[in-house]
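Sharing a structure with you now.
As you look at this complex, bear in mind that one protein chain is not there, while each of the others sits in place.
What follows is chain A.
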Amino acid sequence: MNYTAVWAIYSSEMVRFFRTIAQSFISPVISTSLYFVVFGAAIGSRIDQVEGVSYGAFIVPGLIMLSVMTQALSNASFGIYFPKFIGTVYELLSAPISFFEIVLGFVGAAATKALFIGVVILVTASLFVDVPVTHPWAMVLFLVLTCVSFSLFGFIIGVWAGNFEQLQLIPLLVVTPLVFLGGSFYSISMLPPIWQKITLFNPVVYLISGFRWSFFGTADVPVGLSLLAIFGFTSLCMVIIWWIFKTGWRIRA
């Protein structure tokens, strides 16, 4: 294991993050505050409670998930796409490092950034509303696994993407709708019956439901299923990355 190389990749990725720390910090704070003004104060004041929780608090887990997923995706996909785009990928390929070490460096950094932003949002939210955390360890587990799995997914997108449009395509066209329709801002029991069935095909439902359970102890789907879903998704991404590594797909001709 070439730990020096993993550290070199990880720290240089983090340097980029810290260089723009103001943006990295301020934008989630502002967007979270905006969500609270709109959903919490304006709309939320007309909604009493959702499953025994005040609406303002109810949206916090979904809000965190929304940001963590999009941040993990965009950071990881950009992290590996950028060297491909500017050509510095030659150095990664000619260095005495394994593909696993490359993934560890990039995905580790992207997951760290996403985790940081998740924590920032949680702290910001707790300034507006009282957010109880019933199962703190489960909360951390769901948060970390979501950061890691979506960073792995982002890495795959970054390897696959041939241009900047493709880099944006999956996050915009697939992930954002799935997250919005995944119960970030509502409980699926609020949907018409037919949509309650359809929405179960949305994998993000399981992640948000499990994460919300760790806060309030109530869930749309059983927590076991949520855990299975997140482990399943993580494993799937790992298998795809292993395959990329085996075949050199879009990386090594």
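In this text, a contact is a pair of C-beta atoms (placed from the backbone, for glycine too) under 8 Å apart; a residue touches a chain by one contact, two chains touch by 3 or more; residues count from 1.
Going forward, contacts and distances are computed from a predicted model.
Choosing from "CoA-transferase", "Cytochrome c-type biogenesis protein CcmF", "ABC-2 type transport system ATP-binding protein" or "succinate dehydrogenase", the protein name stored in UniProt for the chain missing from the display reads "ABC-2 type transport system ATP-binding protein". From the options A:53, A:97 or A:188, the residue with contact to the unseen chain in the full assembly is A:97.
Between the chain not shown and the residues A:2, A:23, A:134 or A:163, the one that touches is A:2. Interface with the hidden chain, as seen from chain A, comprises residues 2, 4-5, 7-9, 12, 15-16, 19, 83, 86-88, 90-97, 248, 252-253.
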